[in-house]
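Sharing a structure below in structure tokens format, with a few things to ask.
Excluded from the complex is one protein chain; the other protein chains are retained at their positions.
Note that the chains are named A and B in the order they appear, and that numbering of residues resets to 1 at the start of each chain.
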Amino acid sequence: MNFRHAKTILLAAWGVSLLASLAASRINPYWLYVFYDIGIGIVMAVSLNLINGYTGQFSLGHAGFMAVGAYVSAVITNQCGDLSMFAANGIFALALLAGGLSAALAGLLVGIPTLRLRGDYLAIVTLGFGEIIRVLLQNMDKVGAARGLSVMHGWTNLFWTFGLAAVTVYVVAALVNSTYGRGFMAVHDDEVAAEAMGLNTTKYKVTAFVVGAFFAGIAGGLYAHSKQFITPGGFGFMQSITFVVMVILGGMGNTIGVILAAILLTLLPEGLRMLAGIEHLAGFSANRPLSWLGETRMIIYSLLLIVLMLARPQGLFSRKRNAPVK
Amino acid sequence: MPALLQLDKATIRFGGLTAVSELDLQIGRGELVALIGPNGAGKTTAFNLITGVYQPTSGAIFFDGQSIVGQKPYRITARGIARTFQNIRLFPSLSVFDNVRTVFHLHLRGDVRHALWRGQGYHAEEKSIAQRVLELLEIFQLGKFRDEPAKSLSYGDQRRLEIVRALAAEPRLLLLDEPAAGMNATEKVELTRLIRFIRDKFQIAILLVEHDMQLVMGIGERIVVLDYGVKIAEGSPEEVRANPKVIAAYLGD
Partner (left out) sequence: MTEFLQQLINGLAFGSILALIAIGYTMVYGILRFINFAHGDIFMLGAFAGFYLAPKIAALIPLPSIAGTLVVLGISMALCAGLGGLIERLAYRPLRKRPKLTVLITAIGVSLFIEYAGQFFFGAAPKKFPDILPVWQVTRIGGLSLNSNQLVVLGVSLVLLLALRFIVLKTKIGTAMRAVSFNPEAAALMGVNTDHVISFTFALGSALAAAAGILWAINYPSIDPLMGILPGLKAFVAAVLGGIGSLPGAALGGIIIGVTETLVSGYISSTYRDAIAFAVLILILLVKPSGLLGKKEIEKV
């Protein structure tokens, strides 16, 4: 990708999101929410890609950071009554930022064990952190504990979702596509050599965690204000795994591929659900010939995952350079 | 003026094994010194001590008059010691260009914010870095591979790329761990020429570990011999060659 025009592209993305957002009332609400899910999936997968794909740290707790952002931003906006559009968007921006920063702080906490742990040990510790965050939330009565928290304002819109997805992509791509940022990949390839070449590997790893967590927190804020109801259970490790799968299918450390995988994996269950709803199919006598797809769509999803890994282990959209080593 | 590198009784033990024992070693600016010894003598371990990969159990290490014991490897590199590895450790999935480019992060003026904002200053700096990387690659005839992943290079090219990468750190002392391993006779001759060339062109000191005696004798101005972690001889090639202890060590007592 040519980054000469990166900022122009970013501005254009904002413009398009803004226009789309203004036209949102013409979009079928069902699809609107699917679009939100896609945007949020992109933010999550692209930010996780910085940690898992580019830097080669294996984090299994990304949904935990998302939870932090979701709860912090929701608690902030729940303090507000009905606001004018201008004020609402202003507060929302601040709430998202606060959510992102809190998640970044959590990322710093998780980053610290990375100084000493590697590979599977790191994976299980990040998973543990994610679960601990979930259990802590389950025990906080102020935010509804396990019952969940209602979010008063549905302030998420296409502008924020895709504008921020564009920012995430820009930041991650700008970071890695610089002399400084090639260090992330160097850490991924060979930590000992990276350190010997003057790279402060610890700092790189912690930076990856903090930046990744920041955007996960923002995604959490978007999620909370789109669903308007959040529970700690919604941010469990199965959620984290969904994002990991996006990163791996996208081809580890390949931003475009990861974006495509995020879109695909969000649409896949929806698509199966829709197919299941189709009435009267030529050649079938049943009323809803594909309704079995509805009940079995998650089985199909998991089977597809296995088949994909067997058929294209390097990821769906991987290019040459990005084949993971080791 | 203090020596560029000075080891005082540097010692490291792994459990019961003393891999390097009370090693005294001095290297002056621009000197070309060879470190030899039978397999397992502790040569690589000495490199790891100097570069901060391992911490000495006892003893002191000074670089340019200042102690570097306890410093992280990346700090030691920033101070001016760069190395290659006995078993090549490039960044295999990065391109040849990026392998060298990464190291320039040591000389960056701007930081992360620069990379994120991508203003004029950033582009100018990246451009000059790209130029310097390419110059370096050209000097070592690696320019034609610039976009290939490092792992796709031939063995000899990988060894050379590792040297280029180390040079990009602009070291004052370069440590080469068995650069001739796996090379054929012509490649070895070429390598000898290259090492001299590096010393003269970049005006740096080189400490070389090598098993190939012909290469070592031809190139080393001073030779240090280790055996079982202990320095058993030091001197000019002729002196070392004639030293009975060295002969005994190599013939295996």
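Worth pointing out:
The rule is short, and it goes like this: a residue touches a chain if its C-beta (ideal position, glycine included) is under 8 Å from a C-beta of that chain, and two chains touch if they have at least 3 such contacts.
Computed from a predicted model, the values in this text were never measured in an experiment.
For the chain that does not appear, the touching partners among the shown chains are A, B. Contact with the omitted chain, checked across A:L19, A:L94 or A:I132, is made by A:I132.
Considering the full assembly, A:Y301 is the residue among A:W14, A:Y33 or A:Y301 that touches the omitted chain.
One of A:I124, A:I256, A:A276 or A:L290 touches the chain omitted from the figure, and that residue is A:I124. With the whole complex as reference, residues 58, 113, 116-117, 120-121, 123-125, 127-129, 131-132, 135-136, 138-139, 192, 237-238, 241, 244-245, 248-249, 252, 295-296, 298-299, 301-303, 305-306, 309-310, 313-314, 324-326 of chain A touch the missing chain. Within the entire complex, the positions of chain B that touch the omitted partner chain are 44, 48, 53, 85.
Everything that follows uses one rule, which is that only the chains that are shown with their structure count from here on.
A separation of 42 Å divides the Cα centre of chain A from that of chain B.
Within the complex formed with chain A, the chain B residues making contact are 51, 53, 72-74, 77-78, 82-83, 85, 89-95, 98, 101-106, 108, 111-112, 114-116, 118, 122-123, 125-126, 129, 149, 151, 165-166, 169.
Those residues of chain A that touch chain B in the shared complex are 3-4, 6-7, 171, 174-175, 178-183, 185-186, 188-190, 192-201, 207, 320-325.
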